[in-house]
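A selection of the complex's chains, in situ.
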Amino acid sequence: MHFAILQFPASNCDQDAVHAIRVLGHSAELVWHKDTSLGAAEAVIVPGGFSYGDYLRTGAIARFSPVMQAVRRFAAEGGLVLGICNGFQILCEAGLLPGALIRNRSLQFRCEHVHLKTATRDSPFTRRIPPDTLLRIPVAHGEGCYYADAPTLARLRAQDQILWQYCTADGVLEDYASPNGSVEGIAGICNERRNVAGLMPHPERACEPLVGSTDGRWILESMIP
Amino acid sequence: MKAKIIITPKKAVLDPQGKTVQQALEHMGYRDIQAVHVGKYLEIELAGSDREAARKAMEEASHKFLSNPVIEDYQLVIE
Amino acid sequence: MTDPALTPELVRQHNLTPEEYEAILKILGREPTYTELGIFSVMWSEHCSYKNTRPLLKTFPTRSRRVLVGAGEENAGIVDIGDGLAIAFKMESHNHPSAVEPFQGAATGVGGIVRDIFTMGARPVCALDSLRFGELSNPEVRRLFGGVVAGIAHYGNCFGIPTLAGEVYFDKSYEGNPLVNVFCLGVLRHDQIARGAARGVGNPVFYVGPATGRDGLAGAAFASQDLTEESADQQRGAVQVGDPFMEKLVCEACLELLATGAVAGIQDMGAAGLTCSTCETAARAGTGIEIELDRVPQRAPHMSSYEIMLSESQERMLIIVQQGREAEVKRIFDKWDLPWSEVGRVTDTGLMVVTHHGRTVASIPAKLIASESPVYHREARQPDYLQAVRAFTLAGLPDTADPVAALNTLLAWPTIASKNWVYRQYDHMVRNNTVVCPGSDAAVIRIKADSIPPAPEGRAAQSPAFTGEKLIALTSECNGAYVYLDPYEGGKIAVTEAARNLACAGATPLGVTDNLNFGNPHNPELFWQLQESVRGIGDACRALGAPITGGNCSLYNQSPNGPIDPTPTVAMVGLIEKPEHITTQWFKEAGDAILLLGQPVDMADPLQGLGGSAYLQVVHGRKTGLPPRCDLDTGRVLHEALRSLIFGGGIKSAHDCSEGGLAVCLAESCISQTLARNTPRRIGAHIDLSGIAGARLDALLFGETQHRIVITTSRLTAARTLAQAAILGVPAISLGTVGGDALVIQTAAGQWSWPVAGLHDSWWHSLARLMQPANA
């Protein structure tokens, strides 16, 4: 499987995503933000970082890059797109995912491992995650508090679009398990068509025992047919 | 000309920064504070003199780019 | 705009002495222009010239068979790590800017040191921060601390460099003059080392990066004065603001450009900006350089030549390009949407010539600025306060009656408490290489193919691409109280403790970078502190086989309240040979045997390790007594023994005793593992010290006798490990067993027990609570 990893000015988890995909035995190439084509990509990752310094709003400027037009088309044709951290923010800004990510409730950046509960395995991003298995994956963000208005949330729930939620080590949804104060502990969601997803945690940083966790593999491997 | 744009979080959206500023002000002894909202302020210096064209362009930019309608409201003034 | 007339008053305002001014006249053979006066004043400031410290720095051991670029040669030292790879690392201070504006001061400190590293051609892969503040009960200190940490987080996180180790001490002496020392480490191949030299007569000189403004005018000079209300006020008008986004682009563009081979020399514009970068590159190459200021991108209107030359606007680089290859620079910088401008040329005149509006505003022999810069052998005198320190004895000091409370208090003491409030704000995992996160004795990072800058074109085919992994351990140390009480021993201890931390992680030292934070060198007592600690650091580095590859001096660290505790921060980098050798500090499994390597209490020390200890400061409110003795041979043997044991397999954890002594070390081993947010992994231990006779109870539990490491092994290998330690020349005893919900310590004087949940609570949440007194 061949992945396109987008590269915006000041993306800084782009290489990490490439590395993770290679660790899984697949291929990945970086696609520059000024490019208008995704080449031979079979899936797209919008990686983490601080595209355009996160100035104005996270993801606000990146969303207008030429390459995002290509991503939009790719998604419209049903291609798989995963936004990680800043990538999630960009996809929300671009309207490819509902809602928005705002400042962490603590007003501080948070970098730590969190526990995630997979809310549904019915998606190309969660289907290989073993049932009843919590994931231990790092987060690193200052603006990861997911917000959506009540009707949008109701729709997310009704259509089973919530993919991951922050939880305690025992799998309980508790406020203190969330690093950012997201509504309903939401860590990641997908679109209605279920081919575009975003999450704040970094699965690409959890693919090798040496870096402390391999739980991120379940997510990335789910994307592989 | 100048476009001045004030962007504020929608009332329904959590505004932890506003809350924190409010608490800090109270802690410092300021009374009578009922609420604090923290937003953004943009000042855009524009060449040219066609106010209506400028307003139209800035409305569009504010709506499409400078603010995020999911979480923010904006007010635009051209001076 | 007319330049002011050169008066003795103006010369004095530029911090130049009459003798220094005479020297300038001699070099030029005439009166300097106003711009030249500015150039000399920054180039001859302590910050750039090391005029007060050079004679001392010469005494440091700087070579080993691994050192490829030594201290002082270039922007950072470079050390070989095998397989054709090398690391560049250095530490730098941003103390005074952080006192004036904590967030931006600290942020631009990170920016500066990161530039120093990629200037060498290396890809920056991790950072480290060593911080000192006053006491957190003071709201102004909380503002500084909060601002500095947020500033480091902002810059490092956005740039995308993991900040993965550091230290924070809190002491009244730093009130008003915080210390912000930041360290960066980069990776490169031997054939990628770039030089900060203006080579090749006729080569064009490029300026890349954002436009020059009036920010940080003469910041180097500001750093070379005492911090006063007045000096701070001057600086406030021109605070440097960092733009990590820009820096990330500049870094990527520079590394891409270096790979083309079109670069003859490269230098960042750090302290003293354009002045220092042009002067130094010409001096290093023995060439001259000519620049035209009208071509320098400018942010503010009507800047004078003086201002342009002295500005410290951030994220700018000077690049000397091979003639004929200018197009490549343009192509790459345009690709990254970065401003660039060709501003001058390399010449054979040996002169640094600056023109502005068609006028020559400076023409100085580049080499002479450096070689003729003044050197001072300052007067040193042993400080009077040491009499009282040396006279201190334990007589009249009652032994501890409540060890339970004492341990909890120590763990909550901000200097000892967990620094998670700090490092959880830093992205310490970005780049996917962090193997041991902050929270153990040393952080561990791996180096893999994507840690290396793009290979030079054409070369890639010759040397096979690196596909393996290397492991690097890092730590920083300095207990300023020890250094204050005995600068020589304190200097030795800083280095030795750093080496001990590396040994605990399973690493062998590669090299050291230091940051000498001291007070005004004109004060003979403060200069004595400097001289003695340099001697201590040098001796320790020699004994432990860790050369000094570079560093930074920050003198004049005193506020109107007085000088800081002398703080020669040491950052040490080590290599871990195999992944199996990586060792962390926390206890692993119930039933494991706990052993102590080293002497439980140094009975030859009349203070039994309590001098200068955290215990004495916290429980008795006294910062006095001679610090524990540091015998370097003992240290070396201990570190080597621990490494041998780790290499042999079977060592499950290793944690050294430092501030707070054995009890704090054991407590931390019980509580410091963190699995995830709000998910500590705590485990108790049963410790029996009743066999240890002669020592005071407070000294046994909280004394800071040097050269002690607590290790664990499985129960079955414990006896063998003890025997091996004996063969390796290290005293070792059995302390007890891991397990249960409490740390239980049995001594000849009694038995005490601390539930691990309570220990963890005191230690983990202390800083957060102190930073939010309103919600406490």
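Descriptive notes on the structure:
Think of it as A, B and C in the order they're written, each chain with its own count starting at 1.
What we mean here is this: a contact is a pair of C-beta atoms (placed from the backbone, for glycine too) under 8 Å apart; a residue touches a chain by one contact, two chains touch by 3 or more.
From a predicted model like this one, the values you see are computed outputs, not experimental measurements.
Taking the complete structure file into account, the protein chain formula is A x1, B x2, C x1.
What we mean here is this: only the chains that are shown with their structure count from here on.
Between the Cα centres of chain A and chain B there is a gap of 29 Å. Our note on geometry: chain B versus chain C, Cα centroid distance of 41 Å, whole angstroms. Distance from the chain A centre to the chain C centre is 35 Å, each centre being the mean of its Cα atoms. In chain A, no residue reaches two or more other chains under the touch definition.
Counting partners per residue, chain B has no residue that reaches two or more other chains. Chain C makes touch with chain A in their complex at residues 150, 153, 157-160, 243-246, 248-249, 336-337, 423-435, 437, 446, 448, 450, 469, 579, 674-679. Of all the residues in chain A, the ones that touch chain C in their complex are 9-10, 12-13, 15-16, 18-20, 48-50, 52-55, 108-115, 136, 138, 140, 142, 166, 168-169, 176-177, 179, 202, 204-205, 210-212. For chain B in complex with chain A, the residues that touch the partner chain are 9, 12-14, 16-17, 20, 40, 65-66, 68, 70-71.
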